[in-house]
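All protein chains but one are shown in place.
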Amino acid sequence: MSWIKGILFGVVGYLAGYWLSISLGVERGTEAPFAIGYVFFFAGWLLGAGVWDHWARSWFGLENKTPPTKESHGWKRYFMFSTDHKVIGVQYLVTFALIFFLAGAFAMAFRYELMRPGRDWLSPKEFNTVMSTHGILMIAVAVSAIIGAFGNFVMPIQIGAEDMAFPRINALSYWTTPPVVFLILGANLLQGADYGFDFGWTAYPPLSTVAGLGKLFFLLAFMTLGLSSILGALNILITVIRLRAPGMTWGRLPIFTWGVFTTSFLSLIFTQFVFTGLFMVVLDRVAGTAFFAPDQGGGALLYENIFWIYSHPAVYVMIIPGFAIMLEILPTFARKPLYGYKWAIGGFFGIVAMSATVWAHHMFTSGMPDWMTVPFMAATEFISIPTGIIFLSALGTIWMGKLRLKTPMLFALAVVFNFLIGGLTGIFNADVATDLQLHDTYWVVGHFHYTIVGGEIFALFAGIYYWFPKITGRMFNEKLGKLHFWWMFLGFQAVFLPMFWLGYNGMNRRIADYIPELAGTNMWVSASAFLLGASFLVFIYNVVNSWVRGPQAANNPWGARTLEWQIESPPIEHNFHQIPTVTGHPYDYGVEGSVHAVLAPQAEAAD
Amino acid sequence: MSTLAHDSKYQLVTRRLGLWLFILSESMIFIALLFTRFLMQGVYRPEELNQTLGLGITTILLISSFTANRAEVRIAQGDRTGFLRNLAITIILGLVFLVVVVAVEWPEALHFAPPSTGYGTLFFAITGMHAFHVLTGLIILIIIFFQGKRGQYSPEDHWGAESGVVYWHFVDVVWIFVYPILYLFGP
Amino acid sequence: MERKNKDLIYASIIWFVLTFVGEMLLPSWRFIASPPYSIEGELIDEAFNLLLVLGFPVFTFVLVALFYSIFRYRVKEDDLSEDGPALHGSTSVWLTWLIVTGLLAVIVLIHPGFTGVSELRSNPTADMVVQIEGQQWNWTFTYPEYDITIDKADTLVLPVDTRIRFEVSSVDVIHSFWVPAFRMKIDAVPGLTTTMYLTVTETGTFEENPNLRVQCAELCGTGHARMRASVEVVTAEEFAAWVEAMQANAP
Partner (left out) sequence: MTTENNTNLLKRGAYVFLSLAVLTILEFFIATGRVAASIPLMALIMIGKAALVVQYYMHLGKTLQMDAAEAHE
């Protein structure tokens, strides 16, 4: 099993790194040996998890072991270094679902603390750590879940490929993620002064350069997550560019594939900025450099700029795949072509191109010079234009359709509704004047939960329900699916709508305690949060139960046209018996005689 | 099942593109760090900085790129001995570069620009990040060397060697930017 | 085609009515629970309300299109018998959409965007200076004109109808100086002195309105949530008396 071997190798690596740094004269008890030890742990973990067995042996003239397959290892392959994109997709999906629930549990914990003002169930430091843990784990889910799960499972099938371009790098990008969780949870388990990290997920220095081992853990975890994201993006880009089936021209690419493709540009290029920013913080901590010492020319604003150059594009890394799933599902259940297919792709590219020009709108109150605020406000307002294209595309698709309100469709429609609120409230943040009041308040909390949870996580669930029959070969319980939807949807509105009011009326974010006047609304929010949290129990029951004993699913239960629905559920290894030939557009519902793809070209036809 | 994706020539281009995207991504780290240099210190540089030593190690790295290129051409030609000879020179030059940076350059810089100063911060962070890339490049080249010794590469199929060499050139390109920006630019 | 036109007309009517009713009701909606205590705050509240008014038609547009489609075009869940019409949208539809969304963006950018920035930042004059220094986890207020420094203060006393320049700095990590009732905040960044101008217009105390408080708005460590001080806006005479008392108390 890759997990056990990985941890074993990792621990050995850590000890080796620790010993090495001590023997090189690094002071014992400082953070440097831990940082160096972690680098060795990470290398050891990857080697143990499968890089050595399936990859590195050949560098040393040894025979590589063959990667596990369904025939050779059965279900155990899900716990191993499999290079099959479908296995990796499921690994991503399950891992990040678990991280999502874990991060949700952390949210429950701090909502319990916030139920009443003056409560001291969590100490302020514990509160900050719990809140920050929720933040960074959810960021990990938001960045990786859709791209990792469906970008891996669905995208290669959609373009008619047998696998990703670099299957081993693909496995590597998955096996890079467990250390992130080890570190984050490890920081929560530390004791005394080393305990936790209390700087949110943004890790602004100088707060993040204050001593405390837990903070170092956080920084290393975030850097590791970035690495995974970069490798995944690289693989997706090359796969889409190089491995499309014959006839799969750019104009016939399913919209979901377009979504992960455009997103991957952002991950590939901008993740390195946050990596560099965090690297600077680590250097300031362990090597005594002075990046964030104001008297040396550095300072907090330097970090904020570098950080947001990544982290604003990162929100589009989160939301574009969400939009893409929504646009993928709407035509299927409206039985109409995707409205303005080319415009929607243009919208994606527009967002990608503009996403790098808006970062400083996170810094309107930071004391940066005025001449910077105005252009960034303008850029931010204008990014609503490509987003508007996505909206018209969605609305045009359902207009006059034949709407079948199955569970995936309900979630997809909820994305439109939620992102509408998320997007409109964003305008208030983009405006400098109102942002002076709204910045760093619960308004912002409400806004980004409406966009990322309401937009992306709802789309993630839409995707889970949509592709569940394809992934597992079994059908989920539709009634429970609908119950989950309405429970989650209403719970979500109840939690996050009042936050807008809270924010404008004086509740700032990331606080362990608040003034008594806001007690009533906070009580409501907390109670609704527990309700929202409970809705996932329905989901877990439904998914686990259906996976084990659900009815056999048809190959194409939704009547969809894209390639993944034209093959077996679950797909065979290498997906296709023969590489398909693509002959038409994927969303030509209602178009006479249009065929998206021919799966097994007749032998006679070739003659 | 035989498809275009399995065609070795097609696959080679796929891999090349992959490597280029990786290089694009990696260069963002250095772009961020080098921009930070201007943001933090403008073009300030301490008087004591040893520009001649910088010129020396730049030359070493440039020569190593030259020999790396020769190694690649040799293996494409099928000349294994020439390939290994050039690769060995490249590795030795790379090691010399690394040793000079870590054992000569850094202790010297510690005196006039310790990491607790603005310039020292940038100097150590950027040259350190570069040295880390040199180290990985060296490890890759050493692995390639021994693989080549075992007879692994042929004129038709030497992607392993090519990728290592291209990465090595990338390390050189980074230094082409680092050297003037850290050592030469001045008020 | 006929059905399409009819649906468009119905949906438009619903949208129009909903928008009209909504816009009528919006002004009486008291989203903002307590009044602003500064000229800048009034301006920001106005900008907020204007954005609500401008955003509402967009909100109802999407909402009507969404729910009209859901209710009007719904079919049985397993009914795959018929496909909808293959609409792609003509170039003119898309261009109109682009122009409308673009114009909306330009409008909010000019007003309240540009105008807001210029009104908030164009007048760098002040009757009085107050220096704010953040540290983990309390505030220090200094009135340089009166030689008063209050360390670890629990109250910020300000005279009414005065334009004040706040000079904000920090000794350790980033804090943010926010008075919710003034609707303004500015970060306290170590190594920088940031400034914020505002004109206080109403008297009041924290006890009367809990938004009259200094609140740290940027996560600054363990004591962040309770890093606050009350604000007391008093008349000029009361302020003079307070200054005298403070100076007398000073050693």
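Per-chain residue numbering starts at 1, and chain names A, B and C are given in the order in which the chains are listed.
The rule is short, and it goes like this: contacts are C-beta pairs under 8 Å (C-beta built on N, C-alpha and C of every residue); 3 or more make two chains touch, one makes a residue touch a chain.
Bear in mind that the values here come from a model prediction, so they are computed numbers and not experimental data.
Listed by label, the shown chains that the missing chain touches in the whole complex are B. Contact with the omitted chain, checked across B:31, B:100, B:135 or B:173, is made by B:173. The set of subunit B residues touching the chain not shown comprises 10, 13, 16-17, 20, 43, 51, 55, 58-59, 62-63, 65-66, 68-70, 73, 76-77, 155, 166, 169-170, 172-173, 176-177, 179-181, 183-186.
One rule holds in what follows: only the chains that are shown with their structure count from here on.
A separation of 33 Å divides the Cα centre of subunit A from that of subunit B.
Centre-to-centre, using mean CA coordinates, subunit B is 50 Å away from subunit C.
The touching residues of subunit C, counted against subunit A in their complex, run 3-4, 7, 31-34, 40-41, 43-44, 47-48, 51, 55, 58-59, 62-63, 65-66, 69-70, 73-80, 82-89, 94, 97-98, 101-102, 104-106, 108-109, 112-114, 116-117, 119-121, 168, 172-174, 176, 178, 180, 183-187, 189-192, 194, 210-211, 213, 215-226. Residues 1, 3-5, 10, 13-15, 17-18, 21-22, 24-26, 28-29, 32-33, 36, 39-41, 115-118, 120-121, 124-125, 129, 143, 146-147, 150 of subunit B are the ones that touch subunit A when the two sit in their complex. The touching residues of subunit A, when paired with subunit B in their complex, are 59-61, 161-162, 165-166, 230, 234-235, 237-238, 241-243, 246, 268-273, 275-277, 279-280, 283, 287-291, 293, 296-298, 302, 306, 309, 574, 578-579.
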